[in-house]
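The complex is shown incomplete by one protein chain, all other protein chains being positioned as in the whole.
On to chain A.
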Amino acid sequence: MSAEPDVIRKCTWPVCLVGLFVTGILSLDCSLLDVHLRRVTWQNLSLLSRMSKSFPIECLRESKAFELPQEILSHTQPLTRDIKEAFYEMSRQAFHIFIQDTFKSTWEEKHLRQVQIGLDQQLQYLEQCLEEEEEENEDMREMAEDEWTQSGAPVPQLSNLELRRYFNRIDRFLKDKKYSHCAWEIVRVEIRRCFYFFHKFTALLRRK
């Protein structure tokens, strides 16, 4: 993960070309959302790598398996909306973790700010497109909401619940370790893994 952003930009350019030609006739404004997300997710991933020079070896002892729920995106036919929702949930939770400003000495503020800005950008893109989809599917949404309020159990959003549980484990780990330097390093690596996993799935968005 030592690629410079310029190189990354050059690499995403052919991806854009493909996106432009392949998407053809599309009625959604966010037809290039997958291209945005791919670029921004990869940028954030490389930012996370550059925040720290190397993982401190003494922190290996404390590392923990957070069990990233890989099955959420391995359904045979995930809906585009479900993928976007999962992406949104992941971005939000990652943002939530990185704005806990208890790591004054762990990383350079400049790098931390860039990560926070990058995650915010990711959220803005997703919010814009999810809102537009919502307006289109207004009727469907209302029906779904009615179901929810009546039965008490929502239309299954299991994947988001699994994501929440995963991030909750990370959150509690940080609290239990009292936001130590090692705890932050372990979390940084874990979230980078998570971004890499999601980055692979931007390809699924394009196909839809």
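In the analysis below, a contact is a pair of C-beta atoms (placed from the backbone, for glycine too) under 8 Å apart; a residue touches a chain by one contact, two chains touch by 3 or more; residues count from 1.
In the analysis below, contacts and distances are computed from a predicted model.
Novice: Just by its UniProt name, which of "Interferon alpha/beta receptor 1 isoform X2", "Defective in cullin neddylation protein", "GPI transamidase component PIG-T" or "SNARE-complex protein Syntaxin-18 N-terminal domain-containing protein" is the chain not shown in this complex?
Specialist: "Interferon alpha/beta receptor 1 isoform X2"
Novice: Tell me which of A:W42, A:F66, A:W107 or A:F167 is the one touching the absent chain.
Specialist: Only one of A:W42, A:F66, A:W107 or A:F167 touches the chain omitted from view, namely A:F167.
Novice: Since one chain isn't shown, list which residues of chain A touch it in the complete complex.
Specialist: Within chain A, the residues that touch the unshown chain are 6, 9-10, 12-13, 16-17, 20-21, 24-26, 29-32, 35-36, 39, 85, 88-89, 92-93, 95-96, 99, 110, 113-114, 116-121, 123-124, 127, 130, 141, 145, 148, 152-154, 157, 160-161, 164-165, 167-168, 171-172.
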